[in-house]
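Every protein chain but one is kept in place in this view of the complex.
This part shows chain A:
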Amino acid sequence: MLPATAAALAVLAALLAWPVPALLARAGWPPRDPLVALVCWQALGLAGGLSIIGALLVHGLAPWGASLPEALGAVLTGRPAGTPVRGDHWTTLTLAGVLATELLGVLLLSWVRTARTRRRHRELLELVVQPAALPDARLLEHPAPVAFCIPGARPLLVLSSGMVAELDDAALAAVVAHERAHLREHHHLYLLPFVAWEAALPVLPAAARAHAAVRTLVEMRADDVALASLPGPAPRRTLARAIVVAAGGAGGAGVPSGALAVTGSAVGDRVVRLLQPPAPLPGWARALALLSAGLLLLVPTALLLLPAL
């Protein structure tokens, strides 16, 4: 007989593996408040991992006790199992171990690999770039309009000469403000678990969907932070112009072909969002979203720690 706790955790894990991320990815509100949506995604990822590993662990340890604290106590003190230990208990225990190791291992590996690639990029950069007018920015001789930042202990902001040539001062300031927002709010840390878990669970469509959603949301968040610091009469338009130039190079306005409302890609969503800003999320909706995120973490934690039902 499956303990009720294990069953409840399994149901939660199943919900978090597919329907919940699908709903959140398709929801209309995240662009209205990217930061709250990012918190929800982090909670969702953490709660998903907790509930699937928890479900396997509670079931596997069921012969030693009905709840996780009780069973763990029994195992640690060497108390024998109360009921016969069957094959499925060993199987779920093994699965729990494998899954936990894989998720944490991939996270660690991702961390090490990105740190190594960043170091390499920084070495190359230090060699080939010139200091720009800004202390933390570097200028890279290249015709393509490119801007990026390398996060880390010594963050670097890089602008290509192509970007500088294409943009006026206001648009350039918008680009720099956007990249600085990434660095200041450590957006790479929001992304890291989703990058790692997409690599760990390629069969789970939710992992890829979550990664894509989080990637778009950190860009929107950086846009919002940049807007707040931009002077000038029309910061939204300035930033949108910078995005369009960086996305496709400059050039005359092309012929509008078909409907413009939905461009489909993340870059298009950003431009539309800047030019036709959605109303900000009302306070009660923010509170509701944050409360849901809190509950999402609280429920599996409570199921694991409280004595079994």
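General remarks:
One rule holds in what follows: a contact is a pair of C-beta atoms (placed from the backbone, for glycine too) under 8 Å apart; a residue touches a chain by one contact, two chains touch by 3 or more; residues count from 1.
We adopt the following convention: contacts and distances are computed from a predicted model.
Here one chain is missing from view; checked against "Amino acid ABC transporter permease", "Imidazole glycerol phosphate synthase subunit HisF", "Predicted transcriptional regulator" or "Peptide/nickel transport system ATP-binding protein", UniProt names that protein "Predicted transcriptional regulator".
One of A:Gly73, A:Pro280 or A:Gly294 touches the chain omitted from the figure, and that residue is A:Pro280. When the full complex is taken into account, the listed residue touching the unshown chain is A:Pro233, out of A:Gly28, A:Gly87, A:Pro233 or A:Gly283.
Among the residues A:Asp33, A:Glu166, A:Glu198 or A:Asp224, only A:Glu198 touches the chain that is left out of the figure. Residues touching the missing chain, restricted to chain A, are 110, 114, 117-118, 121, 123-128, 140-142, 144, 146-151, 160, 175, 178-179, 182-183, 187-188, 191-192, 195, 198-199, 211, 215, 218, 222, 233-237, 240-244, 246-249, 251-257, 260, 263-268, 271-272, 274-280 (touch as defined at the top).
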